[in-house]
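Following this message is one structure expressed as structure tokens.
The other protein chains are all here in position, but one chain of the complex has been omitted.
Per-chain numbering from 1; labels A and B assigned in written order.
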Amino acid sequence: MNFLEQYNYWIVIILMMSGFYIVIAHGNLIKKLIGLTVFQTSVFILYISMSKVTAGTAPILNEAYKVYSNPLPHVLILTAIVVGIATTALGLALVVRIKEAYGSVEEDLIQEKDLQQEGSE
Amino acid sequence: MLMGVYSLLTASFFVLMDAVDVAFTEAAVGAGISTILMVTVLSMAGRFENRQLHHPRIALFVVLITGVMLVYGTFDMPAFGDLNAPVQTHVAPYYLQQSAQDIDIPNVVTSVLASYRGFDTFGEVVVVFTAVIGVLAMLEFSRKPDTTGDEPAPMYQHKILRIVGKILIPPIMLFALYVQFHGEYGPGGGFQAGVIFAAAIILHAMLFGVESTRKAVSMPVVKVLAAVGVLIYGSVGVVAMLNGGRFLEYNALAENPITGQHVGIIIIELGVGITVATAMMLIFLTFARRVGKANGESA
Partner (left out) sequence: MIEHLPILQVIIPLLAAPICLILREARLVRWFTFIASALAFVNSILLLQQVQTQGTISYSLGGWVAPIGIEYRIDLLNAYLLILVTSISTLALLAAGPSLRKELSERKETYFYVAYLLCLTGLLGILATGDAFNVFVFLEISSLASYTMIAMGRDRRALWASYQYLIMGTIGATFILIGIGLMYMMTGTLNMYDLAERLPEVQQTKTVFTAFAFFVVGVCLKLALFPLHLWLPNAYAYAPSIATVFLAATATKVAIYVLLRFIFSVYGFEFSFSHLPLQEILVALGLMGVFAASIVAIYQDNVKRLFAYSSVAQIGYMILGLGVGSKTGLTATLLHLFNHALMKGAIFLALAGLIYRVGSVNLKAFSGLGKQMPWTMAAIVVGGLSLIGVPLTVGFVSKWYLVLALLESNWWPIAVLVLIGSLLAVIYVWRIVEVAYFRKAMQDSAPYKEAPLMILIPTWILVLANIYFGIDTGFTVGLSEQIAASLFEVAK
């Protein structure tokens, strides 16, 4: 019974784990950023889920409704989404520069080149 | 591409959860801007991926621990949708009950966003501004001299697209303005409006080429506008302070507190809109130009 009551959170956890796994395990820098986005989005869902009230409606006041969702997590997540896109944009800008400087967006190739550079110094 | 679909799915999930404002933003940002940026960069970096995974075992281990921790955390959580959860009984009822008296606009999300927690939103605008500074600092100047090759615009050959696009751009901009000023009543507000407005410009750039868009909108002016948006928001706070209130205390802006709240919210939403629209434009145009050039060279 208890498990069913929290099914939303279980989905969040699955999403979170897959995003997190992509970030750590993938060598492609763009894929890492995609993983990061998935990871962040799962947290958004966590917040939005907790604001939901059964039989409630969107928090736009109207005479016809009595029960509303909690508006506070919505506000927090609006902010978090913006932070997310800002991070993604910055990360992609870095990827572009890395591609130009190293000629690759693969983690192992970049590290190899760094080691060579250190050896020659 | 899957990214975009994923975002749209998330957005529709948010609608189900009654978070219309959030859904609106996620749809505009995740499915729109974010996907466009990803595709732009992918076009440069190539689709090739080294199949090799890095320390997959360690990664799996870390992820599993995280997952187990979270599952452990869910055991004592209040049930999903529970009306008596602490989240619903503390603080939140205040917003829902008092917002009508304190601020008098129907969209409670807007009143929390713009007034009760207005400082967070100010921080959010600053985050966007910071991202613009970062992207510009990294991508604005290339070391190589400008290669003035007149490469054709990406979709120049599609006549139908161009005409349809031309027709579409003005309504999109109008819609952005509607969203901007209607945020107090329905879902929407400065942030969403800014993104939509920027989307119109981005569409223009995709259809007619980045260079022609850069001719149409002057980059230095756009840059100044991005800064001005932040300043508008901040100055509302400072004016409130000069009028004897606290920072961002809109009540101090006019004789009647409610009017003060309305004035404050409209002005800060404008600041948000300006910064976000210009920021998204700057980010996209800077990316597109840099990446376009790199592609031109490799071709």
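We take it that contacts are C-beta pairs under 8 Å (C-beta built on N, C-alpha and C of every residue); 3 or more make two chains touch, one makes a residue touch a chain.
Everything numeric here is computed off the predicted structure, so don't read it as measured data.
**Q** Counting contacts across the entire complex, name the shown chains the missing chain touches.
**A** Taken over the complete structure, the missing chain's partners among displayed chains are A, B.
**Q** Decide which residue listed in B:15, B:60 or B:228 touches the omitted chain of the complex.
**A** Of the candidates B:15, B:60 or B:228, B:228 is in touch with the missing chain.
**Q** Using the definition of touch stated at the top, determine which of B:37, B:85 or B:179 touches the missing chain.
**A** Final answer for the missing-chain contact: B:85.
**Q** Going by the touch rule given at the top, which residues of chain A touch the chain that is not shown?
**A** Touch with the absent chain occurs at residues 20, 23, 29, 32, 36, 39-40, 43, 46-47, 50, 72-73, 76, 79-80, 83, 86-87, 90-91, 94-95, 97-98, 101-102, 110, 114, 117, 121.
**Q** Suppose we count only contacts with the excluded chain; which residues of chain B make the list?
**A** Counting only chain B, the missing chain is touched by 69-70, 72-78, 85-92, 94-95, 115-120, 123-124, 126-127, 129-131, 133-134, 136-138, 140-141, 223-224, 226-228, 230-231, 234, 237-238, 241, 245-252.
In the analysis below, only the chains that are shown with their structure count from here on.
**Q** Calculate how many whole Å lie between the centre of chain A and the centre of chain B, each centre taken as the average of the chain's C-alpha atoms.
**A** About 15 Å separates the centre of chain A from that of chain B.
**Q** Can you list the residues on chain A that touch chain B in the complex?
**A** 2, 5-10, 12-13, 16-17, 20-21, 24-31, 33-34, 37-38, 41, 44-45, 48-54, 56-62, 67-79, 81-90, 92-97, 99-100, 105-109
**Q** How about chain B: which of its residues touch chain A in the complex?
**A** Within the complex, chain B contacts chain A at residues 3, 6-7, 10, 13-14, 17-22, 25-26, 29-30, 33-34, 37-38, 41-42, 44-46, 49-50, 52-56, 58-60, 62-64, 66-67, 70-71, 74-75, 77, 79-83, 85, 87-88, 91-92, 95-96, 99-100, 106-109, 112-113, 117, 120-121, 123-124, 127-128, 130-131, 134-135, 138-139, 185-187, 191, 276, 283, 286-287, 290-291, 294.
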